[in-house]
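This is the structure I have questions about; it appears just below.
Take a look at chain A:
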Amino acid sequence: MDTINLKIDNKPVVVKKGTTILEAASGIGIDIPTLCHMKLDDMNIENKPGGCRICVVEVNGRRNLAPACCTEANDGMEINTHSMRVINARRTVMELILSDHPFDCLICAKSGNCELQDMAHKLGIREIRYQGEQSTYREDTSPAIIRDVDKCIMCRRCETMCNEVQTVGVLSAINRGFQSVVSPAFEMNLDHSVCTYCGQCVAVCPTGALTEVDETGKVVRALSDPAKTVIVQTAPAVRAALGEEFGMEAGTLVTGKLVAALRRLGFDHVFDTDFAADLTIMEEGTELLNRLGKFLEGDKDVKLPILTSCCPAWVKFFEHQFPEMKDIPSSARSPQQMFGAIAKTYFADKLEIKREDMVVVSIMPCVAKKYECSRDEFKTNGNPDVDLVLTTRELAALIKLSNIDFKTLPSEDFDHPLGESTGAGVIFGTTGGVIEAAVRTAYEIHTKKKLPKLDFDELRGMEGIREATIDFNGLPIRIGIAHGLGNARKLLEDIQAGKSEFHAIEIMSCPGGCIGGGGQPYHHGNASILKKRQMALYTEDKNKTIRKSHENPYILKLYDEFLGKPMSEKAHHLLHTAYFDRT
Partner candidate 1 sequence: MTKIKSMADLRKLKDEVQSKIKLRENSDNPEQVVQIKVGMATCGIASGAKNTMNYFIEELEQEAIDAVVTQTGCMGFCYAEPTVEVTLPNKEAVVFGNVGKEKVREIINVYIKRGELIDGIIPVNFRTIDE
Partner candidate 2 sequence: MTDYKMHLLICGGTGCKASESDEIKNRLNHYIEEFDLGDEVQVVTTGCFGFCEKGPIIKVLPDNTFYVQVAPADAEEIIKEHIVKGRPVGRLLYTDPNSAKHVSDSKGMDFYKKQIRIALKNCGFINPENIDEYIARDGYQALGKCLTEMSREEVIKEIKDSGLRGRGGGGFPTGLKWEITKNVENDQKYVVCNADEGDPGAFMDRSILEGDPHSVLEAMAICGYCIGADSGLIYIRAEYPLAIQRLKVAIKQAEEYGLIGNDILGTGFNFKLELRYGAGAFVCGEETALIHSMEGLRGEPTFKPPFPSVSGYMGKPTNVNNVETFANVPVIINKGAKWFSSIGTEKSKGTKVFALAGKINNVGLIEVPMGTTLREVIYDIGGGIKGGKEFKSVQTGGPSGGCLTKKHLDIPIDYDNLIAAGSMMGSGGMIVMDEDDCMVSIAKFYLDFTLEESCGKCTPCRVGNKRLHEILDKITEGKGEMEDINKLKELSWVIKDTALCGLGQTSPNPVLSTIANFENEYLAHVQEGKCPAGQCKSLLRYDIVEDLCTGCTLCFRNCPVGAITGERRQAHYIDQSLCIKCGACFEKCKFNAITLT
């Protein structure tokens, strides 16, 4: 028998075998509250420790209450989700959680966006009857992520992301009983660990236990310093998500409003990281074709597949976990860092100012970018190419702080010369986008023919690992795509085992790519939000008149005026990097 008949709150419901009580209830409009549980549909990501016990329900004939999130529905079950016994238990459990949680909601970074706060509200908690000792831990600040685990409620979502999804293995529960908490091993600091700063822990944390390092204050200070020229770049995924922070529908493109807001914030020049993405394609695409050419000529030393290198968490991941493979990824810097390097040379020259007088701010969907810009190799005489990184969330906070009514802003355009981009640059923000952009350029350069169709549907989607073969005029190019570091690990292990048949692989650390980045507005477990953001980027690409990086006139001009040609010595110096063994 494959179907199950049961009754929830006296409503009969028929579900498939294997359905949980929680799922069965939601199918008939009964919204059993959950706290630790999180499921990202279609992405194979589920956190279901059954630990918080908020979702308990009464099952007729059962001795104790059952957690709805992990109890399978059985035939003939009669379930009550709001009996007095259930409500009392649920509220008591909530009081217990709150009794070990700081009462500093008013000044918490997560206030207003906190699932614990929402749950306390939903359950109508007005008093905490069981008060006592609260656990206290020291705060752990890293270049990108702050751990304030006094606020940890042991939902274990971060642990699931860090271990099962990302296979990084930094965060896990330690200690026992009341002392148990999620922490790196031996309670070491994050910056001593192999943490990649992907920020997926931050993205799923229901409370303020894990947040990004807030740099809005520093940006405000830079903007009010008359001696500084402050320029801003904004990553592709930001425009597909920022609107959510202002109550707009997920997937609403707000590019024009974003530019307008940045200008009102007082940035001297509002540029686009998409421009640097086009530049990345020029360099990375050329590198791919070089390696491919040598390979076809029979060069045994050439390293294939080439791996993308735009994602700083991914870079740190292989530096820790696969250092012996550090010469396989493309040496091209990420778009953020290419932008910074060009801004503080080419553009500073144009403005005739010293690099020290220029402040480059990035708006990123990512917390790892905060760490990336602090790496020593991206500094000249101690002055970083990118000075400050704000996440999408921080930008929203800054806009609110600056009394800008985002929704009513007009659409404005980016400034030139670093604001002009192509559709190829836009799709950098989603899984599959970097490699699609690279294919558009590499194909045309290699075959010297125009692509008949620019949409490579075979490269798009949300599958964790995807593969496709693109016909380069008789030369079949095998492409691999992975998003989520666990999926990346699988591809890397295949390469190590000599089983990989790919020529090029795109890797993004975050599920969905940058649209699902650790700095994006919280999705609160709703995976459809990621899909809507992805669609928004493909729409923006489609609407662009130029959709291939090598056709971006400002890119051509940049090579013409400054860099020479892709992979030139100057390009090598400014746009490429090296990787380090961090074991």
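One rule holds in what follows: contacts are C-beta pairs under 8 Å (C-beta built on N, C-alpha and C of every residue); 3 or more make two chains touch, one makes a residue touch a chain; residues count from 1.
Quick note on selection: all candidates are chains of the complex that A comes from, given by their letters.
The model shown is predicted, which means the values in this text are computed figures rather than measured ones.
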In this complex, the candidate that touches chain A among 1 or 2 is number 2
In their shared complex, candidate 2 is touched by residues of chain A numbered 49-53, 56, 64-65, 67, 70-72, 85, 88-89, 92-93, 96-97, 99-100, 129-133, 153-154, 156, 172-173, 175-181
